[in-house]
Every structure is written in C-alpha cells, then in structure tokens.
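The complex appears here minus one protein chain, its other protein chains still in place.
Think of it as A, B and C in the order they're written, each chain with its own count starting at 1.
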Amino acid sequence: MSEKLTLAKAIGSGLRRALEDDPSVVLLGEDIGKLGGVFRVTDGLQQRFGADRVMDTPLAEAGILGTAVGLAFRGYRPVCEIQFDGFIYPAFDQIVAQVAKLHYRTGGAVRMPITIRVPYGGGIGAVEHHSESPEAYFTHTSGLRVVTCSTPQDAHSMIREAIACDDPVLFFEPKRRYWTAGEVDEEFVGLPMERARVVVEGSDVTLVAYGPLVATALDVAAAAAEDGVSIEVIDLRSLSPVDFGTVEESVRKTGRLVVAHEAQQFGGLGAEIAATVTERCFVYLEAAPARVTGFDVPYPPAKLEEHFLPDLDRILDAVDRVMGRENSLTGWRA
Amino acid sequence: MSEKLTLAKAIGSGLRRALEDDPSVVLLGEDIGKLGGVFRVTDGLQQRFGADRVMDTPLAEAGILGTAVGLAFRGYRPVCEIQFDGFIYPAFDQIVAQVAKLHYRTGGAVRMPITIRVPYGGGIGAVEHHSESPEAYFTHTSGLRVVTCSTPQDAHSMIREAIACDDPVLFFEPKRRYWTAGEVDEEFVGLPMERARVVVEGSDVTLVAYGPLVATALDVAAAAAEDGVSIEVIDLRSLSPVDFGTVEESVRKTGRLVVAHEAQQFGGLGAEIAATVTERCFVYLEAAPARVTGFDVPYPPAKLEEHFLPDLDRILDAVDRVMGRENSLTGWRA
Amino acid sequence: MTPQGVRVRDDTFDPLIADVSPEQLLQLHEDLVVVRRIDTEATALQRQGELGLWPPLLGQEAAQVGSARQLRSDDFVFSSYRENAVAYCRGVQLEDLVRVWRGTASSGWNPFDVGMATPAVIIGAQTLHATGYALGCKKDGVDSVAVAYFGDGATSQGDVNEAMVFAASFQVPVIFFCQNNQWAISEPVGLQARRPIADRAPGFGIPSIRVDGNDLLAVMAATRSAIERARTGGGPTFIEAVTYRMGPHTTSDDPSRYTDPAVQAEWAAKDPILRFEAYLEGLGFLTEERRAAVAATADDVARRFRAGCLGLENPEPLTVFDHVYATPNSWLDRQKSQYASYLEMYGE
Partner (left out) sequence: MTPQGVRVRDDTFDPLIADVSPEQLLQLHEDLVVVRRIDTEATALQRQGELGLWPPLLGQEAAQVGSARQLRSDDFVFSSYRENAVAYCRGVQLEDLVRVWRGTASSGWNPFDVGMATPAVIIGAQTLHATGYALGCKKDGVDSVAVAYFGDGATSQGDVNEAMVFAASFQVPVIFFCQNNQWAISEPVGLQARRPIADRAPGFGIPSIRVDGNDLLAVMAATRSAIERARTGGGPTFIEAVTYRMGPHTTSDDPSRYTDPAVQAEWAAKDPILRFEAYLEGLGFLTEERRAAVAATADDVARRFRAGCLGLENPEPLTVFDHVYATPNSWLDRQKSQYASYLEMYGE
C-alpha cells in the first residue's frame, strides 16, 4: 500500500490522485506540461490526463491566477503552479484582491477552491528571486489558507486536502526538501490540514518550525538532548490558521518558545506566533519567546545564504537564550 | 511663518516645497494633474510646475512604479501617488522585487529614492478596495522604509523628508484625517522621520498607535484618565524601522502595552511590536501586550466598518485587560 | 445611424439585425429610458445622502443595453462598476443595484442567479476572470460565452493585456467589450492610447470592431457578430464602443476641473437616446402614447427603486465575520466569539 517517494514525487502523486478523483480539477502553470515543471513535480501528468487538464499557460502569473478565478466561477478547481516563490508577486493583486476576497464579496455565493502551489525557500544555491519565503504576505491576508509540508506523506495528503478544500489555499513546497524520501500511503488518513503536529515530545522548550526547517528542528532536538535540554518540536503545517491549541498546550508545559523560519524576521509569521502565545500563555512563560529567522535583508547571493538561513547553531543559540544559558547575546550591548 | 492647514493641504505644501527645492523631484500618478488628485492633495501643482514635473500617467500601477525605477536610475526622485490603498497590489512586484531590492542588488551602486504616497485606512464609508491598511506587506519587505503621519505638521515635514531620503519610502496618508486642521510651519525642524513621538505622557499603560488611530488614542487617554488610568500615547510615525527605543523606554516605565491599528490582526504590525517588546522588556511586563486591530476579514461594506475598526471602546477594553480589570474577555470561554 | 437618427447602410452588419421587430425596438427604447431613469434616481439618492457613491452611466445607455440584450441567460458577464444598465438587462433586482453603493453589502446579487459577476472595482481584473470562465465553457463543450466589460482607461492595465494573451492563446469564447467613454476619471483617452483602442487587439491575434457606442443598432450588430464567432468556436473578439461619459466619473467627481464645455455640448448632441428616438419616430413607431407609457414605466421603476433602496436593512454586526471562508476557521471563529462577548458586555 505504501511506497517510498521523494517529497516532490509525493506531491506529484497527490496531484495525480486529485485529477483522477475529481474531473473539475485542472492544473495551470508555466512549463508544467511536456517538461513536467522545472522540478518535475507534474512529470507525466499531461501525458496521462491530456493538455486540457494539465495546461501550459502563457508566461504571466496574474494571467494564471485571473484565469483560475474565472474557472472557479465556472465550477472548476484550478491548481496553479508558480514556478518559483519570487515569481508570485506579479499575481499579488489577483491573489489578495480577488481570490482571497471573492467568497466574502459575494456573500458566500461564489467559492474559490483554488490551490496555488509555490516551491519556496532557500538553501539550494540559486540566483535572486529563487529562494524567497513570502508566506507572511499571505498569512496576513484574510480569506486565504496557507499550508506547507515537511514530509512526503504530508506532501501527498495535504496537497489533496488543499485541492479538495472549498477555500483558496496557498500550498508552499519546501523546495530544498524536494529530494527527501519517505513512505507514502495514498490511503493514509492523518491529521487534518489545519492541525499542527508534535514531532518530538519534550519538556524544556517548545520549538515551532515548518516546511524546510522541520528537519533542522529535529537536528536541534537531538543536539540539545545531548546537552541535557529536552525540546518539543512542533511542525506547524498550517500557517493560516495556525493551530494555536497545539502550540499553547506545549508552551504551557515547557514555558519556553522558540520559533524558526527562513522568512525575514520583521513582521514574519514568528512575530504572530510569539505575540499570540504571549497573549494566551503569559503566566506560563519562563522567558520571552525567541525567534530565529532570516535577516531583514533581501535574500542574499548564494555564497552568503548560509549566513542568512537559520541553522542548527543559530537555533541552539536561541535555545540557550530561552533557557537562560550563556549565548551570543549574553555580552552583547546595543 | 506658520499657517493653519488641513493634513491634505499640508502634504500638498510639502510636495510643493520638494518640487521647488530639488529639480530632480517629479510627481507621477493617476489624475494628479488637472484634477489635483481625487483628494486634491496635488491641487495646483501641475499648473505651477508644469505637466513635465507633475505627470498624469496611464492607468497602470505597475507601470507607474516601473517607470519610477527607470527615472531613479537616471537620477530623478519620483514621487508616485497610488490613488487608493487597494490599488497598490498591481504594483506589488515592482515595489517588493524591484524598488526594495535594487540598491542591495547593485551592491549600493544604484539608489532608489522613490516615494510612494498611499492614502490609506477606513472610516470614510467607501466601497471595496478604498479603505485598506496594507502597511504590513511593506514593513515585512526588507529594503523599504514605511512611514505615516497623524498631524498636519508631521504630514508636511515627513513628506519632504521622505522625498529627500535616499531610500524608497512608502508614505501612508491617513485619509480619514485629511481634513484635520493644524498649524504648519515650513521651516520647523521636528523629530526625524524614523523617530516615534510620545504624544501624551502616562505611567500605567503604553498605548502605541499610528496614522488614523492616533487621534483615537488621544481620546482613549482622556477617557482613561477620568477613570484613573494614566496612559502614555506613542505616535509611531515610522513603521519600518520602528523606533523601539522610544517604545521600550515607555514600557519599562508602564509595564503594560496596548497596540492599535486598523489593519487586520494576524501578522499585522502589532504582532511585531508585541513580539519585540516582549523580547526586550520581558521582565518589565505586568501583562501580556494586547492588540486592538481590524478583524481578520476583508474590509467590510461601509455599514459594518464601525465594527471592523478599532474605536475608543475597544481600545479601552484592551486597556482594562492589561490593567487586570474586568473586560469583555473576563467571562469568555474559547 | 447618424446623430440625427438616420440609418446608414452597412452590408456586413445590417443582416445581423434584420430580424429585430418593431416590438423589440420599442422594448429596447424602454430599456434605454428606464436605465437612464434609474441612473438619475441613484444620483438623486446619493445627493440626499442615501447612497455613499454612485457612478453614473449617463450617455452610455446604448452601449450597455445594446450589448447586454444580445446575451443568453447562460452567458456570463464580468463587469466593472459602471455597468448598471447591463446588470438591469441581466435581471438584477432594483434594490440589488444599490446594496454596494449604500454600503450594506459587498455584492448586490448572487452572480449565479443572473449570470453576472459582482462588479470589479480593481480596474481590469475582471477581464481575466471572463477569460477563465470562457475557458471553462470551452472545456465543458457548451456554447455559452463570457463577456468582459471595461473602460478605455482599463486598457492600460497589465491584466487586460494578459487577458488578451490568454484568450488568444486558448481561443476561448470571450468578448472584450470596451466602452471608450473618452475618460478615465480626469484623464482623456489620448493619454492611455495613441491609436484607436480597437487597433490593439489584432496584434494579439484577436479580431476587433470599432463601433459607434451611441448607436444602439450598431452596438447590437457588433455584439451579435462577436457572439456568433464565440459560439461557433471562433474565439475571442474585441469591441470598442465609442461613447461618452456625459456625467461625472462618480458623484464625488468634479468634471468642471478638466472637461471642455464645448466638447460636452458636442456629445450631448449625440445623445444615444435622443438619436434612437429620432430613428423610431422616423419609422413612425414612437407615438406620443408610447412615449407617455414608457415615461410612466420609468417613473414606476424609479419609485420602486427608491423604495427598495430605502428599505435595505443594515447588516447585523456579527455578519462582519461571515463568508470569509467557506469552511470553518479556528482563528476567525474565536475572534467572532470574542467580539460577540464584547458586544454583549457593552450592550449592543
């Protein structure tokens, strides 16, 4: 029943199932047909389902999303691929002013079951605009759902759930984990898309991560354990809404929170998580929540990305901070 | 020397001064010429400086911003008007991927002294897309500066400072305060654009607001004073960077923070302020910082906007919350 | 048709409207008069503080009625804010025309009830929606068409040009109906385009027609030819209806700042209703009785329109949270529940 797949192929198989299960599902994007997408996620799908259901579009992202809106009006469930994170901005107006708002605007009459697939994040040595983490623009936009995944099984299950969802969903694919392999069972019914997952249990610090940094968070937990610190790792999965129930329960237990993401810090999702957890768990907190994020600079050239990206050491340093141990800010003066 | 002006006219006079003082300043926008803009902010400027310096453009926001980038390459200081907040999204790519990044991308060789004027916020009974508060999209974007104003004097001084700044600046104009009148002295040298202002001193609660809600915050302080609560009101002015020095100093004194903005809550600027203040002032906090914001819904139709917008009562309710007094959440169960 | 209401022969377009009967002509005349009356009434309602805003269509009645009346109920319209005559022709209820402008709702009607989407305020965005809808029609193998209405100013937007790219590439049954009313708020069309707007589409591989938008019959003929092409698999068509915005951009606008009275007068002489009436009179169809009956109908519509408008109820506070999502959302549900408790405490 289950099969070992890379995360990329697990999304591909999820798309295949969605196309099989529902004739109203159509795929739109640049180079998703014959080429199978620049990451080959849609490999073989056009051959199998025809150019009518897996459509190469002209090179224009607003065009792709705007066309998807019209298709949704006509009862379709479009799945749009944005080739790389940094190319989503030309479609920004169609996403935030149209896709996100049409259900509200029409008093619930018109549904926008549009899935927007976005390979995102850095760490692959790419050139500019190919390593961005723009999720906070969309989590701040009412009317959208935003999810991401960190394992092949989630990738498969969640893309299907996203497509089946009657709301628009931004589906962020952690591109540097595309080649991570794992067991995928097409029939497996796991956590609903909106729910966060406690990946490792722990008692000292709650470490919240998502997408590409979940793997890093697991390394952190292992390293900290050797150091006598017990970390509970939460894979957020849904970025909007955030499953605060799960996060709160953990923080009430640990009293300490570290949030990690690749996106820039100022106004990133980490701020919302820290703020909300502080609001709801204030009396339980032993220390201020700490954030480990990309710096507030444009994504840098490849030879500098190791400095931009949160890694094991930087997260451990934040763990030390919330634990009140010596850390890089101990002696630091503003 | 000083003159009583509305906030809108104070911006207009700031634009006039900028055009007078620097021949490289040009104004671009829809209907800014003969019409003087839909809010008449640029009234009379085309007549005075010619259609060459105050240019009506074709109806395309990406076009306006992209053209401004080219003008900046050629040494100009373009000031772009976006007619209403909700019309900035078609220009999003040019703003976040080009304007914000070009200085970084070119290793500092090319400056982008572009000012983007955006009438923003609700409370004027307008139709859809005419009442948005999109500042968080831009404060999360590295490379941009974001400011707003709440008084005619600031409006005048800050627009001039924004135009003179060598970085790109989003200049958010609180449109429902356009008709607020106040003294404006063209020669007055006040706080630098990046600095927040303590508008009212107080000892119990720090209330941070900006743009249209500063006036509301002053009402809150007055009402709370009658109730025996002393509120320190901070007008943030700069939204990126935030003058945390001023905010921290206040919170260290009061131990309590309330942040108010019209923008939606999830991932709004309030989250960043709450998170950063918590990080830096944790031991001083008597209560978790509270946020009073627009709800996480698209901006609603006019007859519902009073419910969407934070007002005196909702902010007072949050003050009660951080003061540990009875408030609307006292009996509430999730 | 000349401004004096004399028909000019046209061998291409005449056959397309040869079947229009006198009754139909009179019905169209009634439409023109009624939509103008609605428009005037709405402006009055705005002046009286009953509407927040209104975008008058004065002068564009023939372009809107002439095109919209050619559509079937299974066709779908994606319009901008000024197409209130189109909405009327699609069967939108009178009070539904003003919900948005009174601020009681973000949408006046259920799009599926009338085959017309909630008007788009973001200029040009709807042209892509029409293209996508038409793509859906093509996939479904039906002969319904999608129509995008937009203005001359909109043609400068990237979205509108991308819509033409997609429509041409996919060869979908969409009609781009541009009302060139000479203005985008205060900007004359010459600022947007140095060539006639209809010249733009052929370069994208889309046939175009430039038609006198104040000539009801010409608009009908042009629309019918485009519909015919779309229904029979011929792909998109672009129509430029040359007309004139005789009123302000909206009730908030002050056109005296930028218009030339002489030009206004010129266009007043080309009023689409007067012209159509002259034509009908020339044919002897438009009697005094008919005129009186139409006027009475228009008055009646205006009365019901006003009453409907004034009768619109304000939405309940908590509905501010409704329909953001089609499925439950934990974050928003909590926010709603907290606001409910707030309203309870403060006694609203």
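Please note the rule applied: contacts are C-beta pairs under 8 Å (C-beta built on N, C-alpha and C of every residue); 3 or more make two chains touch, one makes a residue touch a chain.
It should be emphasised that the depicted structure is a prediction, and the values quoted were computed from it without experimental measurement.
Seen in the complete assembly, the chain not on display touches A, B, C. Residue-wise, the contact with the chain that is not shown comes from B:Gln98, picked out of B:Thr6, B:Thr42, B:Gln83 or B:Gln98. Residue B:Asp243 is the one among B:Glu173, B:Asp243 or B:Asp317 that touches the chain not shown. Contact with the chain not shown here comes from a single listed residue; of C:Leu16, C:Ala201, C:Leu312 or C:Leu332, that residue is C:Ala201. Within the full complex, the residue among C:Gln157, C:Asn214 or C:Gln335 touching the omitted chain is C:Gln157. Within the complete assembly, residues 155-159, 161-162, 165, 168-169, 191-195, 199-205 of subunit C touch the chain that is not shown. Even with one chain removed from view, subunit B keeps its contact list with that chain: residues 26, 52, 57-58, 60, 62-63, 65-76, 78, 90, 93-94, 97-98, 101-111, 113, 142-143, 145, 165-167, 194, 240-245. In the full complex, subunit A makes contact with the omitted chain through residues 30-31, 33-36, 38, 56-60, 62-63, 86-87, 89-90, 125-130, 265-266, 295-298, 300-304, 307-308, 313-314, 317, 327-329, 331-332, 334.
Note that only the chains that are shown with their structure count from here on.
With centres taken as mean C-alpha coordinates, the chain found closest to the middle of all protein C-alpha atoms is B. Relative to subunit C, the most remote chain by averaged C-alpha coordinates is A. Computed centre separation for the pair subunit A/subunit C is 41 angstrom, with centres defined by C-alpha atoms. The mean-CA centres of subunit B and subunit C are about 36 angstrom from one another, to the nearest whole unit. One finds 30 Å separating the Cα centroids of subunit A and subunit B. Residues of subunit A in contact with at least two other chains: 62, 90, 93, 97, 104-105, 142-143, 240.
The set of subunit C residues touching two or more other chains comprises 105-106, 122, 158-159, 324, 331-332.
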